[in-house]
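Omission of a single protein chain aside, the complex is shown with its protein chains in their original locations.
Moving on, here comes subunit A:
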Amino acid sequence: MSRDEMDEWLERLLRHERRAVAKLISRVEDDRGREEIMRSVRAHSGKSLVIGITGPPGVGKSSLVEALTHYYREKGERVGIAAVDPSSPYTGGAILGDRIRMQAHTTDRDVFIRSMGTRGHLGGVARSTADVLRILEAGGYGRLLLETVGVGQSEIEIMRLADTVVVVLNPGTGDGIQAIKAGIMEVADIFVVNKSDMPGAERMKNDIEMMLDLNGGAGPVRRPPVVLTSALQAAGIQELGEAIAGQQAFLRESGQIKIRRQVQLQRETWHCLEEKVRSLFDGAWPQIPQDLLEVGERDPFVLVEKVWAKMTGGRDDYER
């Protein structure tokens, strides 16, 4: 893509044209001019706080995103959504099905939904999810929602992306709390017990509250509220919206937002560095003499030294 073409797409993005939003997201996802695009986009984004919805598969993340979208649309806000589903580790293909639960807003011009495959990235999001959210913001969607893949215990990369982390759980999964209390349970700003119309919701809430009591002074500065919702019956959504507003006001007033953004920037920088290292590695690996890879000589520690020398010395040999 030529500089002129890119500039035109970026101009159209700032005029809030949906096609420009969509096209630039694809280019960033495909790594075609990502750096240049994001440099421009960043100048027009970064103010909006990102609400991240995470939790195990099937707890109702997509349905909650739709319910929240409805809530913010009633308030007249424009909503941008990035919804992540897993890519196949074998073929790289993916079935992205989050839209199925978000159909009420498909033709609403003030809502933009983008489905993403993880494309090999671990941690519950895609490599470029943060960029996608900023493009949505620059494209005029000020209320940002992120839905992660269905997570297990340790997909906590949402911390890197979201200013408000909403962890969604279901009633009757008490053992599930045990299992995940050291992982995603620690990063929640707000807990949601969704499907509260099912038995055991109050008990679930109590279990979480008890766990939070044990936290004492350690952990997050602000005790996460626990909200009961039923996305399908549209119950508790108002309360959830208020809990989000409360947490976001706290972030801004306490100055915590600055600390969060710095942590996010550090992680983002690390990921960019990681990619550079990976690409250097990919260039260096084929230059390793075959005999070092033979049985008997296979020593990763030795190979690290060899590869490192190639990566730092033989820079001319690889094409970026």
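Rule of thumb we're sticking to: a contact is a pair of C-beta atoms (placed from the backbone, for glycine too) under 8 Å apart; a residue touches a chain by one contact, two chains touch by 3 or more; residues count from 1.
The definition used in the following text is that contacts and distances are computed from a predicted model.
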item: UniProt protein name of the chain not shown, from "ATP synthase subunit b", "Ring-1,2-phenylacetyl-CoA epoxidase subunit PaaD", "Methylmalonyl-CoA mutase C-terminal domain protein" or "Pyruvate dehydrogenase E1 component beta subunit"; value: "Methylmalonyl-CoA mutase C-terminal domain protein"
item: Full-complex contact with the absent chain, from A:H16, A:R99, A:R222 or A:K306; value: A:R99
item: Absent-chain interface as seen on subunit A, which is shown; value: 1, 5, 8-9, 12, 17-19, 21-23, 25-26, 29-32, 87-88, 91-97, 99-100, 103, 106-107, 112-115, 117, 119, 275, 278-279
